[in-house]
Every structure is written in C-alpha cells, then in structure tokens.
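In what follows, a structure is listed as structure tokens, so that the remarks can point back to it.
We show some of the complex, not the whole, and keep each chain where it was.
The first chain written gets the first letter, and so on, giving A and B; residue counts start at 1 in each chain.
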Amino acid sequence: MTNTNPARANERKLTIARAMAEATAQQMRLDPTVFVMGEDIGEFGGIYGNTRGLIAEFGAERVRDTPISETAFIGAAVGAAQDGMRPIVELMFVDFFGVCFDAIYNLMAKNTYFAGGSFRVPMVLMTSTGGGYSDGGQHSQCVYGTFAHLPGMKVVAPSNAYDAKGLMTAAIRDDNPVVFMYHKGLQGMGWLGTVPGATNHVPEESYTVEIGKAAIARPGKDVTIVSLGIGVHQALEAAKRVAEHGIDAEVVDLRSLVPLDRETIRASVAKTGRLIVVDEDYHSYGVSGEVIASVVEHDLSVLKAAPVRIAYPDVPIPFARVMEQFCLPNADKIVAAIETMLGRQTVGEPS
Amino acid sequence: MTPSREQKLWMYEKMLVSRRFEEAIETIYLEGKKPVFNMAKGPIPGEMHLSNGQEPCAVGVCAHLEPSDVVTATHRPHHQAIAKGIDLKRMAAEIFGKATGLSGGRGGHMHLFDPAVNFACSGIIAQGMGPAVGAALSRKMQGKPGVAIAYIGEGAVNQGAFHEALNLAAVWKLPVVFVVEDNAWGISVSKAASTAVPENHVRAEAYGMPGHLVRDNDPYEIFATAGKAIAAARNGEGPSLIEIETMRLAGHFMGDAETYRPKGEKDGLTLRDPISRMRARLIADGDADEATLDRIEEAAQAEVDEAIAFARNSPDPDPADALTSVFV
C-alpha cells in the first residue's frame, strides 16, 4: 500500500526516530531475514533513537552492536544481503562515510550491476545528516550530493515522520540498496531540539511511501521552492511569511534524491515560473545545481526569473554558533530570495 | 588430512583447466594488440591478471567446498573461480564481454559473479573481506550450513579492510576462512618492502584466531590445512587465517615488463611450476599413470576449447543494455 499523509482528526503523532523504529520493527516481525547492525544501535537504541526498543523485542542476534569497523560491517551487510538477508545497517554520522565509502559506492551500489542482476543487494544504509547544533565540521554535514552522484544506490531523505515510516518500509522491502538519510534536527530527540513539523501523524499499520516521488508540501502559484529534509520546513516557514504579503509559494519536498522526481519539479516550475532550491549540503556540484539544470535543460522558457540557490557555502562547517548559523540556509534567507525574485518586499522590513 | 586419490586427480584437473584456460586467454588477449600493444584493442580489452602459478591455492581450498559455500575472490580470480565450479563457458563469455557472459558483459574479468556457486569477486583489493564475513553471518543467523572463503593477496593484507574483517569475524565467531595467496609481489612492490612482518599468518594472533602457513605452494599441504580450517568453521569454532607461499609466474597484468623483478627470480620459479610438479608427484606416488594424466589433460583442454569457442561465437550485448540491471 502506497499512501500519502492523510489529515486525521485523531492524530497519532510520532517523531521520525520512532517512526523509523516502528517501520523496522514491523518488517522484522514479518520477515526473519531483516536485521539491524551498527554502532550503539543495541542497548543504546541508536544515537538518534531510530533503533530504540528493537533489542528488547528482537534480541542481540538481530540487533547487533558492531565494532567501530564501518568498512567491515557495511561490507558484511552486502555479503549478507547477497546471501538472502535484508540488513539494515547504520553509519552513525554521514560524515564518517570517508572511512567506508568503498564498501558503499563501489560494492553495495555496484554488485547488482556487475552481476547482471543475478545477485541482489537488498539492504538499507541509514545515516544521520545535518548541523545547526554546533557539532563541528566532522559531525554536521549532509553530503547529499555525494551519495546521489554515484550510481546504483537509491537515496531518500524524509522531512517528516509519516514519510520516514513509509520510506523506511519501502526501503526495507526494496531489492536494491537504499541509503536512508535522516536529518538530526528532525529526529525528535529531546536533547537536540526538533523542528515541530517533522513530528506528525503516523498510522500504526504498515504502509509504504514510494521511493522516487516528490511531494507538494504546500501548493502555490508564484514561486517554487524545492528542498529536502530540514530545508522543507524552512521553505514552509518562508512560504507562510511571504503569504502574509500576498506571495503564494509552492514547496516541493523531494523525499528522494535517487530516483529524482524531475517531473514533479518541472511541473511545479512550469506553473510558477520561478525556482529557488534550498539545500543544506555544499553549494557547488550538488543537489542545487542538479535541480536547476534539470529544469532548464528540459525547457528554458518556463522561467520568468533566474533560479536561485540557497545552499551551504563551499567551506567546511565551522563550530562557532554565529559562524555556523551564518552559513546555514534558513527561512530568512529564503524570504529574502523570494522578495528579490518577485521584486516585492515584506512590509516593514528594510530593503 | 591428506587428499584421497580422487581428490588429487580433481585438484590436478582443475589446476590444468585453469592453466589451459589462461593460456588460451593469454593468446587471444594479444590478438589485435600487435605490433603495438594497446590495452583497449582486441577481442579481450582492458586489464588482464593471470593466476599462473597460483592454482594450488585455489584447488587445495575449494576441494573442501560445496556449491552452497561462498567464495569472494580477488582481481586475479580465474583459478579461484574455476576451482569453485563456476560456469566456464559463461565465465569465458564474460571475459570477452559477450551477451552470454555471467553478467552479460557488464563485469569483465575482475567482476565474475555466479550465484549458482556463490562466487563473487572485485577489482578493489581486500574488498571481498567484508562480504565473506557477511555471508558467514548470514549462514549463522539463518542456521543454514556453509562456510565463506575470502581470498586476498599478500599485498592486500596491509589494507584496513583486512584488519576490520578479521576482527569482526572473530568477535562474532563466524564460519569464514581467510586465505592469503602470497606471491611475494603486489604489482612491483615486494612483500619485504610493504609488510612489517616476514609472514602474515602471525597476524591471526591479533584476532585470537588460528593462523596457518603453507610453504612452497604445496597443493596437498594446502588441502590439509584448509581442510582443518574449514572443518573448524563448519563446527562453529570460528574463523582462521591461512597464508600460502605461492608464485606469480606472469607479470602483474599482461603487458607488465617486470623490470623490477630481480634477475633470475623467474627462472627459479618456472622450475617449480606447480602443474609439472604435481604431475610428477602423482606418478611418483603411484596415484596415476601417464595415460590417466594425459586423458585428464585432454579433457581439460577440451573443456577450455569449448568455453572459448562459446565465448567467441557469442554475440555482443546490445549496447543500450548498459543502462539496465542498475536496479532490479
């Protein structure tokens, strides 16, 4: 069953962390080949809470704490997947991908192709992304573009718990490797704070959200804001603010980077004629460039104004709060971009 | 543990198939690459790593394996693939890049995959270590029988993946055996120049697992040692490391002039070619007479000829099929 988030009177709100754990538990109950591996995902329940409760229900055989050996255990997940299991493996912070990327991009992502489809690699690599809480330059990155650039792995990045559960269920059931990138600022961990909109209604029963379909998080007609993960919430906030001044922004939540739903993006921009891309990943050679190019190579004539990107500048992520916040995308920057693009100005703000 | 006469003849036959196969590949590889050697040309383009001399490592270990057991092989995989029982025709076709190849030409000689015998390999040194551990984990978790063998070169042992995988396998006590083919060279860099210990089997102690050394490329010793290690793995006693002193009779890849090799080294090796040594030994030990061995030779050659003919006569893939099989 593929679903879109229904508005419900009687809401059952979950955090993304709990939604991920629920999807995992449901699939583990259904399918004995599903298991979880990673650092501190057992007793600890995952640094970002997404495996909480699993070890109590499924035991340490199926919820395995690993040594700090990412190359070995991600490689092992590939070997297990090829042998009939469906591993879910965690890379604690995406920033750590450098120690194990061969096992990811060159092994997990390619073996199916190298084998001409005769081997399948049904696994989920889940990993936390994002900054904003001053964790420094090796614990705050998104590197969405890095994962999305290299062929053979699907890449999803939910902005809310409903999508997180549905995408996680879809990812576990997918016969291909799926990288599940969850943003720390949306997880709903008390100790990190959370964006309220990320914690939303999640049905108890199992459902999937199709991998490769973007969502219109807010319909509008004047400008399209394309984003993913936490950027969707910043875009929604900006849309709300400019709405007070008569600007009607459409917000596209990509949800998946691979496959990329170019049709939805193009249709939205064809309607609004304006495009802003918001991306917490580095500016150059990443998501923002790809989205813009995907629109203009298809049809240049739809655009009424030059597209704009609001992305992380091409610098390592600084620790100091004032510096980091200066670099991060936020609603203010989006509002300013919309104002400039539409040649209007929010009442009461300086030019 | 000594091999039975039948096992010896099986080992000899598989060594021969591997050798004959590579001799055929060697010749065909050079087609279209003369007078000017250009890797991109000919019926078999790209890099070509021959395993001539290393056949004992393949057969001595794989003699103990079922099709359901798992092997992850290296960038130099032909002997290992053949000993594991890969479909030789489809393997040859893959090496030729044909539509009938194991993966329809997508892989090539460093990427041979055959699910029927649970065989995989890779072009990144030590990349098979993690997957072998994972396959062993899968068997343990599913309660299915089976061991996993990870082949690795002595140069690749200095890669981080080796360390991580051995530790993980030992911590989880998994049915996996790590086999180091020590041919003394990693491309042009000698073991002495790259490895801090004279022998790699001692590294097993760093993981609390048994480490074994087989000297002199001896197929029977390899058989005996692998037999013990594999039996231990099947019995739930956990992983082991086996180091085998073997030899690289050819260059690292075809086209390698090997100017870095000390003068005379290769002459010495050729005298100890494991194929002729095994033949002599089978006769000396009374395990076979010349006629029997000639028949095996002929059968091996015929099998190779058939595979090569199959590959030659197979069609190229549809170019646009390059875009398929990314996701299943």
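In the analysis below, contacts are C-beta pairs under 8 Å (C-beta built on N, C-alpha and C of every residue); 3 or more make two chains touch, one makes a residue touch a chain.
Because the structure is predicted, anything quoted here is derived from the model rather than measured.
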Using the labels on the shown chains, what is the complete copy formula? A x2, B x2
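One rule holds in what follows: only the chains that are shown with their structure count from here on.
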Could you work out how far the Cα centre of subunit A sits from that of subunit B, in whole Å? 41
Which of the residues in subunit B end up touching subunit A in this complex? 70, 72, 101-104, 106-107, 111, 113-115, 118, 120, 122, 124, 127, 129-139, 141-142, 148, 160-161, 164-165, 167-168, 171, 324-328
Residues of subunit A touching subunit B in their complex? 33, 35, 61-62, 66-67, 69-85, 87, 102-103, 106-107, 111-120, 151-152, 154, 175-176
